[in-house]
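Excluded from the complex is one protein chain; the other protein chains are retained at their positions.
Read from first to last, the chains carry the letters A, B and C; within each, the first residue is number 1.
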Amino acid sequence: MNLSGVFAPVPTPFDDRDRVDTARLRAALTKWMKRPLNGVVVLGSNGEAVLMDDFESDQVIVAAREAVPREKRFIVGTGRESTQAAIKASKRAAEHGADAVLVRTPGFFKTQMTSDAFVRHYTAVADASPVPVLLYNFTALTGVNLLPAAVARLATHPNIIGMKESGGDIAQVADLVSGTPAGFNVLAGAAATFYPALCVGAVGGILALGCAAPDACVRLFELTRAGRHDEAKTLQREPVPIARLLGATHGVPGLKAALNLLGYDVGLPRPPLAAVAESVLPALRDALAPFEEIPA
Amino acid sequence: MNLSGVFAPVPTPFDDRDRVDTARLRAALTKWMKRPLNGVVVLGSNGEAVLMDDFESDQVIVAAREAVPREKRFIVGTGRESTQAAIKASKRAAEHGADAVLVRTPGFFKTQMTSDAFVRHYTAVADASPVPVLLYNFTALTGVNLLPAAVARLATHPNIIGMKESGGDIAQVADLVSGTPAGFNVLAGAAATFYPALCVGAVGGILALGCAAPDACVRLFELTRAGRHDEAKTLQREPVPIARLLGATHGVPGLKAALNLLGYDVGLPRPPLAAVAESVLPALRDALAPFEEIPA
Amino acid sequence: MNLSGVFAPVPTPFDDRDRVDTARLRAALTKWMKRPLNGVVVLGSNGEAVLMDDFESDQVIVAAREAVPREKRFIVGTGRESTQAAIKASKRAAEHGADAVLVRTPGFFKTQMTSDAFVRHYTAVADASPVPVLLYNFTALTGVNLLPAAVARLATHPNIIGMKESGGDIAQVADLVSGTPAGFNVLAGAAATFYPALCVGAVGGILALGCAAPDACVRLFELTRAGRHDEAKTLQREPVPIARLLGATHGVPGLKAALNLLGYDVGLPRPPLAAVAESVLPALRDALAPFEEIPA
Partner (left out) sequence: MNLSGVFAPVPTPFDDRDRVDTARLRAALTKWMKRPLNGVVVLGSNGEAVLMDDFESDQVIVAAREAVPREKRFIVGTGRESTQAAIKASKRAAEHGADAVLVRTPGFFKTQMTSDAFVRHYTAVADASPVPVLLYNFTALTGVNLLPAAVARLATHPNIIGMKESGGDIAQVADLVSGTPAGFNVLAGAAATFYPALCVGAVGGILALGCAAPDACVRLFELTRAGRHDEAKTLQREPVPIARLLGATHGVPGLKAALNLLGYDVGLPRPPLAAVAESVLPALRDALAPFEEIPA
């Protein structure tokens, strides 16, 4: 499976009574599917997966699968703290039509999460999963680091096809690439370092910015793939301000607010997350304006 | 509710097929209940709660309630990432007989976990919970810090009766005490700083060491309460080596191994956690020996 | 040498042309010497020693020695990055009348600053110094940590008589005490944890707060020494707000501003440090008022 290109890790709409709103999810996905994205990820960090139960997760997968055409990649986040729960979630995702699963590292018992523990965990998941597995390292959220040496061991598993690395440490991205066989898909997870990650060998990205400004992300990807580095170098800083607003600054609430401004109608985040203050909207609007048309 | 004294945050036994083993849990609790502990916590961090589903959690609560006499405090961990899930878990715990619930901070969306977010979260949980609520801050595991200023606001809620602070920053413990009304129970969560925490006003502790060496913990507590600081100062370093083995060094696997050595029969940890290596057992045995009789 | 009690780590006055102002230093010391302090430290972190050259350092030592009576302890900071420079500075301090030297860990080459490196460094300094040596660990500033195991090795050196630990990690303070022989003087360096540090066996403190509110610090020390822990527990949080303003919040500029408000006339900090904004003075005044009389 070739995962080069840009993926949108889409948020989950909730309705006014805080229930998963599958109709709005399908409608938003239909809009995204008109863009040059390679595919989508549901139930990732941006999908508020950790705030949902298993039944709700199933609802999201089933609804999204209907809206994502077969020629696009449909990836489902199935990370759990326990190995058996991650296996169960991966099986369910596969049953409901996932093309691959994206499995975030467990991270609660930090001092015990050694490379050996990660290798055991992912090997068990990959052995059991009916669909290919992507590793997923997001140290800023989990507090643990899936090191290149562990990834190099896991990359030999026939059912582990790649990895999302959300950290901005490009030396680590480069080590991931150089330590894994050609064909292992290293995907960037941070827009601010998407271009340098591509330079050192990442094949694409799963970027929150890909939800809000997909064309800008894809253009950067295409320029780099075409070896047009001078243009890429010039362009690559432009989306950083909006990427930061949707990332470190406002997180999922910022992403949802931006998408609502753009007409995606993805609703509010689930508590304890709270909607961004009204006063934040003008800054979001200004930062989006260079990339997307904002409905009046 | 007076929570002074020492509480044991007990582990959850799993059987050979990795299922919750309620019989072994009851048997172990029966042993602990003969000790001078004020009560127990089930489904805390040491209880591997994050590795279990809701059905298993219910099994643990129901089984443990049978084994814990009414004169001991029976506290149930019900922290969840989403506010509604924490509420649901707290209601279920109350229904099954919890005297109070211990609610760890959500921590996944780190940058959004402001004091305001924590106040909203805990207020909603405390409003809905049929039994009193204890806040729970464990920065080393969650990566977020429930600051004394937020606790001071929450301590005015009539259904929030105290807090477990697992960090070793005694200035923060002191701030928690001085910022909350008399009667708000600040409980230490780290054995290595139990004595200085008591000095600055903590009323007790929820200590992994309280599972493995309850009398040593209780003695330190009693000496301090009696104002016998010279003796306490001398004694307080003695259990630090074993406390560290059960904490930062080996975590839950270390605690389970130590308890198995002591005859509690609590089984193995659940993957991705793994049993400690055999080679670790002699060090555990040596560190336990000064405090408890180790069956041959 | 018994170092129990409270020491003031005094700042260095500069004149309007940014030269060391020995007259103002002597005048300020004369005021401090009327207080129940055990002694003073010159050329510590608060003394802006890292902003001065060797000639200026000598000026400070010579001037201060004149103003500090023999029955008070006169300690001089002589930490340097190189071992030979620390030795030279310690010899010069001794020559000019220091009772002891306080030697901050080198910290520039962080990854090389192992326990072995610290043991070599301090052993060489203590071998060469004509006066007793105090170790000095200030991880927040240096980025390195002089661990209790290294201190335990160094405490056997006949010319190393104690240590200032500026960190607030009371478990580490307790480990320092329990790992060193009786008579080794562990001194706290942070007012916010002075009381719990005394509880676990520190014999005193070198506290910026001891410059601004010496009686409050000494009273806390005396209550604790007398075993009057109930009173100490109540009192110990009171000076924390002013201690934080003089520490983490405003640092040396805050300390100098507070002392100027109190009539010590210590001038401005040296660039790149800058005086605190005028707007900060009311908060300093308010936080000082409960402890000291502020001249109109």
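Throughout what follows, a residue touches a chain if its C-beta (ideal position, glycine included) is under 8 Å from a C-beta of that chain, and two chains touch if they have at least 3 such contacts.
Computed from a predicted structure; not experimentally measured.
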Touching partners, among the displayed chains, of the absent chain: A, C
Full-complex contact with the absent chain, from C:T30, C:Q84 or C:T156: C:Q84
Contact partner of the left-out chain, one of C:K91, C:H121 or C:K164: C:H121
Contact partner of the left-out chain, one of C:P11, C:P106 or C:G267: C:P106
From A:L37, A:I87 or A:V200, residue that would touch the chain that is not displayed: A:V200
Touch residues of chain A, complete complex, unshown partner: 168-171, 174-175, 177-178, 190, 192-193, 195-196, 199-201, 227, 229-230, 233, 236-237, 240
Contact set of chain C toward the excluded chain (per top definition): 18, 45, 50-53, 81-85, 106, 108-113, 116-118, 120-121, 124, 140-141, 143, 248-253, 270-274
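Everything below uses one rule, namely that only the chains that are shown with their structure count from here on.
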Centroid comparison with chain A (C-alpha atoms), farthest chain: C
Chain centre separation (chain A, chain C; CA means) in Å: 50
Of all residues in chain B, the ones touching two or more other chains: none
